[in-house]
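A single protein chain has been omitted; all remaining protein chains appear in their positions.
For chain A:
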Amino acid sequence: MATQQIFSPLPGIFYRKPAPDKPDYKTDGDIIADSDTIGLIEVMKSFNEVKAGAAGKIVRFLAENEEAVMAGQPIAEIDV
């Protein structure tokens, strides 16, 4: 098993859940498919889904909910 990172494709605010009253998309330890959504990035008031991009298991999130992130910043670590 190798560890790799999921990077934010855009700069903006990172959200771990689809809406404030909804549960997180994914939590540490979840098994994910490459097309799974792991969070949202809000850029200029538009919301963009972040896909896992690889199948594996989430080790941990590196960005917190509502954290300001830069494009290319690692937001989660996964075992593939």
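One rule holds in what follows: a residue touches a chain if its C-beta (ideal position, glycine included) is under 8 Å from a C-beta of that chain, and two chains touch if they have at least 3 such contacts; residues count from 1.
By definition in this document, contacts and distances are computed from a predicted model.
You can't see one chain of this complex, but its UniProt record names it "Biotin carboxylase", from the set "Cytochrome c oxidase subunit 1", "GntR family transcriptional regulator", "Biotin carboxylase" or "ABC transporter ATP-binding protein". Of A:Asp34, A:Glu49 or A:Glu66, it is A:Glu66 that touches the chain left out of the display.
Residue positions on chain A in contact with the hidden chain: 10-13, 42-46, 66, 68, in rising order.
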